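Supplied in structure tokens, the structure appears directly below.
Removed from the display is one protein chain of the complex; every other protein chain stays in position.
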Amino acid sequence: MTFRPGRILLHVFLVLTCLATLAPLLWALYASLRTYDDTARNGYFSIAESLTFDNFSTAWTQADLPHYYLNTLIVTLPALVLVLLLSSMVAYGVSRFSFKFNLALLMLFTAGNLLPQQVIVTPLYRLYLLTPVPGWLSDSELLLDSQFGLVLIHVAFQSGFCVFVLSNYMKTIPHELSEAARVDGAGVFRQYWQVILPLCRPALAALATLEFTWIYNDFLWALVLIQTGDKMPITSALQNLKGTFFVDNNLVAAGSLLVALPTLVVFFVLQRQFIGGLTLGATKG
Amino acid sequence: MTALQSPPEPAGTTEPSSSSRRTKRRATALAPRDKLILGLMLGIPALVHIALVWVPAFGSVVLSFSSWDGIGGFEDIEWVGFQNYVDIFTRYPRFWPAFQHNLIWLLFLLVIPTVAGLLLAVLLDRQLRFGRLYQSALYLPMVLSLALVGFIWQLIYQPEQGLLNNVLGTASTDPVNWLGDPDINLYAVLVAAGWRHTGYIMLLYLAGLKSVDPALKEAAALDGANAWQTFFRVTFPVLKPVNVVVLVVTVIEGLRAFDIVYVINKGRNGLELLSVLVTDNIIGESSRIGWGSALAVILLLIALGVIIPRLFQVFREEGRS
Partner (left out) sequence: MTSFSASPHPLMGRRALLKAIIAGAGIAAVPGLAACGSDSGGTATDTVSFGNNLSDQVPKDAITAVINAFQSESGLKVAINTKQHEQYQEQINNYLQGKPDDVLAWFAGYRMRFFAEKGLTGDLSEVWSKVSGGYEPALKEASTASDGKQYLIPFTQYPWGVFYRKSVWQQRGYAVPKTLDELVGLSTKMQADGLVPIAFAQKQGWPGMGTFDQLNFRINGYQFHVDLMAGKEDWQSPKVKEVFDTWKRLLPFHQENALGREWQEAAQSLQQGKAGMFLLGSFVAQQFKADEREDLDFFPYPEINPEHGQDTVEAPIDGYMMSKKPANAAGAAKLLEYLSTPAAQATYLKSDPTAVATSNKADTSGYNSLQKKAAQVIKEAAHITQFLDRDTDPRFASDAATNGLNAFIQNPDDIDSILKGMADQAKTIFTE
């Protein structure tokens, strides 16, 4: 088994493909470790005179990254939790019960997830401008320029995709399980909360990873709906490194990698759960 | 999301038809309190979704019939009927190139990353040493933002300094201007976009493949089917639901594509996309709300035109079974 030539060929192919996939990222990493003077003198396609983390520390302070990490965090985490919670409720209702509007509701969410952001953004701005919220929720006293407003639109916008995925998943859960709970006297909410939701853990974990990267990486909503520079998410902080008048690509590369770091970390940390979710069905048969 | 093809182990499997019959009975037997709770569980998310997604989208459709600079109240809006659409189709030089680029984009994503992702998934769907390592490496680009992808690939495509021309040896002699030449830059960017998209597709298919019953494959093998035959007769039909997800995800990706070209050159000079035209016109200083909204509606119609028929078909099939 170990010496089958086909296997070796397969490994060679996969190693090469992986290297090709990682090459652009490694190239950026290499650039980020070099000094501006080095690349200005020798070009990027050259052996580095020295490698240094200076660009990373400069990017960290110059772009004020900790501040923007926090900004993104206080939008991303609540949005993530809320979108999973609300979507799983809808998916539960749509997939476990049959009523008149079942299909229509599913279509509504599924189609909603296809809308490009640009189709929504102008009227949304108007809506946010006209919607007052209590001062303790937003210092602008409007949905506009508030992080709460950002959370809301992320939840609303991403729920389309989550409902689509979760309802597909929930359909595969045998009805007998909730039936048993019902016979035990559990109401619909308890069936959802204690039976269905735990069973959806792999799907939720996988969705959480995906949604985290999507919400984290977004900048269009913030660009239109946030007006105070200090409230901007980290995706726009990168712009602070790309000066209008002076571009140091090595520094921008370092900053970009730092900005991408949380998504990479989440990916590696949740990967086990993620792949665990994938392989769950494989044990069948 | 990738886990959607992997149902948890049922505690005890019974015939599906009996269970679906029971569903209907149960639905009518819901207690009033349960009905209320269910109503809330569905109603609140639906309300949020409708209010913040569908109402504004509808608003854009309405605004597409207007000429408005986005300033002042709604009473300042001048209604022009289909004028924006007529002008876009007839005297807007960027529209048709953008439309064409969007179609190429969509077609490319539907073919190359899908085939590559499926191939990689099939290769990885076995007991393989380092299998997970490979998966991680291939999926990694997916977590990067498109803006970052755009930046990284600029480092590769730069004419004199970039990796590609130096590797090809053309950097010093006759550097190819990968991103500046409007005849090739769309494809150069598509490689970058495909680079990010392939890992995602691979993972979707991998999830689907995991749910294929190995016994089926073994049976096919025993029947003397070769690998190809097994794949097309046994495996591929099982992947049908994944194909729907892949289609949906790819169309979304294809039509939302925006950040990557915006980072590279603001979507100009061969990289025009409808999303860029919409953004240029409604976000930013120019504020041609009516015009931009009309472009957005066109984009929307394309998206829905591709997806809705397919979804209808799928949902209806499910409804029947």
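Chains here go by letter, A and B, matching the order in which they are written, and residues are numbered from 1 within each.
Criterion: a residue touches a chain if its C-beta (ideal position, glycine included) is under 8 Å from a C-beta of that chain, and two chains touch if they have at least 3 such contacts.
Predicted, not measured: the structure shown is a model, and the values here were computed from it.
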item: Of A:31, A:204 or A:234, the one touching the omitted chain in the full complex; value: A:204
item: Residue, one of A:32, A:146, A:209 or A:256, that touches the chain absent here; value: A:146
item: Sole residue of A:8, A:51 or A:129 that reaches the chain not shown, by the stated touch rule; value: A:129
item: Footprint left on subunit A by the chain that the document does not show; value: 62, 73-74, 77-78, 80-82, 85, 125, 129, 135-140, 142, 144-148, 151, 177, 180-181, 184, 186, 193-195, 197-199, 201, 204, 223-224, 227-230, 232, 236, 239-240, 243-247, 280
item: Residues belonging to subunit B that touch the chain removed from view; value: 8-9, 11, 67, 69-72, 87, 91-94, 159, 177, 179-182, 265-266, 268-269, 277, 280-281, 283-288
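Throughout what follows, only the chains that are shown with their structure count from here on.
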item: Chain centre separation in whole Å, for subunit B relative to subunit A (CA means); value: 15
item: Parts of subunit B lying in touch with subunit A, wherever the complex brings them together; value: 1-14, 19-20, 22-24, 26-27, 30-31, 33-34, 37-38, 41-42, 44-46, 48-60, 63, 70, 120, 123-124, 128-130, 132-148, 151-153, 155-156, 158, 160-163, 166, 171, 192, 195, 198-199, 203, 206-207, 210-211, 213-215, 241, 245, 248, 251-252, 255-256, 258-259, 275, 278-279, 282-283, 289, 292-293, 296-297, 299-300, 303-304, 307-308, 311, 315, 318-319
item: Subunit B contact footprint on subunit A (complex, rising order); value: 10-11, 13-14, 17-18, 21-25, 27-28, 31, 39, 43-45, 86-87, 89-90, 92-94, 96-99, 103, 105-124, 126-127, 152-153, 155-157, 159-161, 163-165, 168-169, 171-177, 179-180, 182, 187-189, 192, 199, 202-203, 205-207, 210, 213, 216-217, 219-220, 223-224, 235, 238, 249, 252-253, 256, 259-260, 263-264, 266-268, 271, 274-275, 277-285
